[in-house]
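These notes concern the structure reproduced below.
With one protein chain withheld, the remaining protein chains of the complex are depicted in position.
This part shows subunit A:
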Amino acid sequence: MRPVPTPASATVTQHVYPVRFKSTDSSSPSYQPSVSQRDHSDSVNFPGALNSKFTSTMVFQNPAEKAAMSTYRIMDADGNIVDNTRDPQNAPDQVITTWYRNMLTVSILDIIMFDAQRQGRTSFYMVSAGEEGIAVGTASALEPEDLCFLQYREQGVCLQRGMTVKDFMAQLFANKDDSGRGRNMPVHYGSGKHKIFTISSPLATQIPQASGAAYALKMKRMIDPNVKPSISVCYFGEGAASEGDFHAALNIAATKNCPVVFVCRNNGFAISTASIEQYKGDGIASRGLGYGIDTIRVDGNDIFAVREAMIQARKMALAGNCKPVLIEAMSYRVSHHSTSDDSFAYRAKREVEEWKRRDNPITRLRKWMEKKGLWNEDKEKEARASIRKQILQEFSAAEKMKKPALRYMFEDVYEEMTPDLKAQMKELKRLIETYPKEYDVSPHEDGIKGLNQ
């Protein structure tokens, strides 16, 4: 990271030019003027709708008259396989068990952290109950080099990709081990090692970024064909998909053939706004078609279907000149939106309890595993106990840990701290030293020394 050169002299750089990449991307031809409307042609020749045939029957297409896109499912709510053409077990037993344990870990972590917030031990949390299957299932089909863009309810993705409970706790308690240096609200996870870009609160902003990142991955491979083919994967909810960023992202991904898989968690709610108030069309899946994107709708509670869809989507995204794929995973948001929400203010408790009891990704997989003899009540008890114990240990350790040093308030705004920021850091130090009784800097690593330069 070289600093910007100091003034007075502008350095003239002489370069040895490397091999220049010059090939033309055939996927984005510039407009070729075509022949004018041919006589007696049955199709339109306008540049905007080249495949459209003329009709003399005036029909307004009514989307409500079209059948909704089907929802792909391999395993039903009782854990029985209904799609016998696929082997859901394209992974060994112990790998499937790991998925199960990961979903269980997420679910137990969620309960503990939700309660911790209610007890005032943490400021905020978001539970992903009911949606663990979407997160773990899709993540199980990704490669380590794939770039992940999350919204906020995908802790299962983080865990499946290798983040640890310790990593989670560091972020949740904003302590000195937090990669985010204590700058973000709880659940805004990120990991360089696991290629997860740190979560930001504004919704849908990550979606066009995922398109751009996918384009970069494609370009990198064009520059160096030895680079492993990778995708970017982008998670968002059905509410976020109303934002302009969603539309911009899909449109650019399609026109520029970006190897990105969009995963929409359609859980029926955006805080208190039910999906019937969020959109009129056939979910988010119908929009993919509008943008010229291959799309599938899956049962989000069926971890096998979710995983299969992602495996296939990834292949499609990387084939040939690449393209985006949209997966709409249906589920139900069992949890409140966050700890700042009481969802019983806008929905019946009974409805939630029924979903919780009747069908969720964890019990579905458990039933399948038990039928196969891979799991039983004892294993369940043991798993829950050991997971809970581990979580509580990490919780306790993280809660006691020091917070990041005060210098981290000023660092990373720019690559190098500017003279202004250095001066401001110095000023803050002066203030705290002038009024030592007014500030307790001891929770922060290095205390007041954390402002030394």
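Methods note: a residue touches a chain if its C-beta (ideal position, glycine included) is under 8 Å from a C-beta of that chain, and two chains touch if they have at least 3 such contacts; residues count from 1.
Note that contacts and distances are computed from a predicted model.
Entry comment: the absent subunit's protein name, as recorded by UniProt, is "3-methyl-2-oxobutanoate dehydrogenase (2-methylpropanoyl-transferring)", drawn from "Copper transport protein", "Protein YIPF", "Rab proteins geranylgeranyltransferase component A" or "3-methyl-2-oxobutanoate dehydrogenase (2-methylpropanoyl-transferring)". Of the listed positions A:48, A:92, A:120 or A:192, the one in contact with the omitted chain in the full complex is A:192. Remark: the omitted chain is touched by one listed residue; of A:71, A:123, A:200 or A:363 this is A:200.
Residue positions on subunit A in contact with the hidden chain: 1-2, 4-15, 17-18, 20-25, 28-30, 147, 149, 178-181, 183-184, 188, 190-193, 197-198, 200, 202, 205, 207-217, 219-220, 222-223, 232, 244-245, 247-249, 251-252, 255-256, 408, 412-415, 418-420, in rising order.
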